[in-house]
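Every protein chain except one is present and positioned as in the full complex.
Chain lettering (A and B) follows the sequence in which the chains are written, and residue indices restart at 1 in each chain.
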Amino acid sequence: MNSIAFVLLSILTLAAALATATLQKLMHATLSFAVTLVGVAALFFLLGAEFVGLVLVFVYIGAVAVLIVFTILLTRRDVGKDRGANWGGAFLAVAVFGGLTWAILETQSVAIVAPHLRTLTVKRIGEALMTSYVWPLQCVGVLLTAALIGALVLVMEEKR
Amino acid sequence: MINPSIDGFLHPYVSTSIDQIFVNGKQWLLSWLTFAPGWVVQIASSLLSIIALLFVFLSLFALMSVLERKILGRIQNRYGPNRVGPFGLLQPVADGIKMLIKEDIVPARADKFVHFLAPILIAAAAIVVLGVIPYGRNMTPFTIDGGILFFFAAGSTTELAVFMAGWGSNNKFSMLGAMRAIAQMISYELPLIITVLPVVMVVGSLVPDRIVAAQAGYTFGLVPHWFVFKPWGATAFLLFFVSGLVESNRTPFDVPEGESEIVAGHMTEYSGFKYATFFLAEYIGMFAITGLATTLFLGGWHSPVQVLEFIPSYVWFFAKLSALLFVYIWLRGTLPRTRIDQIMNFAWKFMLPMSFACVISAAVWYYAGRGLRGWLWSFFVIAVVYSALSMLLDTQRKFAPRTYRFAE
Partner (left out) sequence: MTPTLQIFLVVSAALFSTGLLAALSRRHAIFILIGIEMMLAAANLNFIAFWRFSPQPQPPTGVMIAIFSIAIAAAEAAVGLALVIAVYRHYRTTNVDHLDQLKG
């Protein structure tokens, strides 16, 4: 695993995430959210899960980011500026981060290096999806259909 | 002799020296670097592929921009540009110089960062997807395990870039054009991807090299085993082709850039070189989609008959690409523009059910034995769905004899 790539990618991801949380102009914050997701997808590639990285780019950036942008445009009355981070939220976030990092650094069993990986091909993921995970697959299908119908019903104009 | 292990067939007519000339050339260039560490050789290899790719496709873009205008001119019974070089073929040079020396106007209240970044992102997304298409035997620039998924994932970032262009211009026409463009692109992404699904199902792999290898072989040396000659493949090819037209914002689906309606849509506030970048991105997107259509349905770099295999594989690939591009230009010169609601209706009510029918039809073909019986059953499935759709969707139109009203 390439350490230079890891350092650069984590810096990119965390900087973009911080920009998302603190930028005042809404559109800039949304676009830096997209950059954060690209960084996370690249980290997935580094970890050897390329299929998940591609699915993340496809679903999150191709669909969810576009949805968010459309919604910002459709609810436009007070768009433009939003207050960035405030002190209470910042304190809580730093406290959570501190707690998690202390817990991680205390655990000695996670200070390990990556073992050699048998390449995870799409074929193995497909086989796993169709044999061990077929019930979750069908449930996710039903969930997505329900979400689609629910979102449509919520947004449809009421017939007068 | 070509190594038959990837597609299992013998190719007695292929001449290895001409066919693999670019592969051998690249290996020769890399042999100068045997002293360097492994990662330098890897980076050099990728750089060589990228440079070759950019060279080929940017020249093809320049050539196509003048050929399109000449062919459109001939369809409209006039000459195209014919002043600049022999037969007007140096016109791209003149166009390039003109675009470069134009003043770059940015609106005063536009968001400068987003406005600047949008054309770069669109062009980058279009060029990046060219890396996974097999251009000849052993001539794929980058082999990724989820190649087709990479193509669609990188292509879907185009939508966000179109939105950035529209919003960053701070112009109502741009915003409206961008929203229409994104609505159109999202609606047609579904048929685009679902029609690829039968091919992936039958081949069993997402790697474009394997998909091309699965279309090798000829029946009686004459009829190739391309997927376009199966019933589900023909339908899927037509649907993919139309979806590709829409994704590239070409006439008859060029509502986002129709000059008579919305000025230039999301590209209104761009001048000079940035407009040329949008233009470049649209054409390279077109090359990428037609390249993928050739790979998936038309057999990639295989030749149509076995005796013609002495013609190198990359020549066949670009010949098929050019044929599809000619059909694109032909459609642009012939068909009028459709309305945005007609486009959306067509996508959701017709193309989506037909693409699901393709998937079912491919499964039927696969399991009914792939010979005549499978062919007939899969054709039957598609015919049933098509007739049902045409009966259900055509209820509004009543054709009456035409009446004329004259001013009396």
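Assume a contact is a pair of C-beta atoms (placed from the backbone, for glycine too) under 8 Å apart; a residue touches a chain by one contact, two chains touch by 3 or more.
Computed from a predicted model, the values in this text were never measured in an experiment.
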Just list which of the chains on display the missing one touches. A
Missing-chain contacts mapped onto subunit A: 1, 3, 6, 10, 13-14, 17-18, 20-22, 26, 29-30, 33, 36-37, 40, 43-44, 47-49, 51-52, 55-56, 59-60, 63-64, 67-68, 71-72, 74-75, 77-78, 82-86, 88-90, 92-94, 96-97, 100-101, 104-105, 107, 110-118, 120, 124-125, 128-129, 132-133, 136, 140, 143-144, 146-148, 150-152, 154-155
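In this section, only the chains that are shown with their structure count from here on.
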Residues of subunit A defined as touching subunit B within the complex: 27-28, 31, 34, 50-51, 54-55, 57-58, 61-63, 65-66, 69-70, 73, 119, 121-123
Residues of subunit B touching subunit A in their complex? 111, 113-114, 144-146, 149-150, 152-154, 156-157, 159-160, 163-164, 167, 175, 179, 182, 186, 189, 204-206
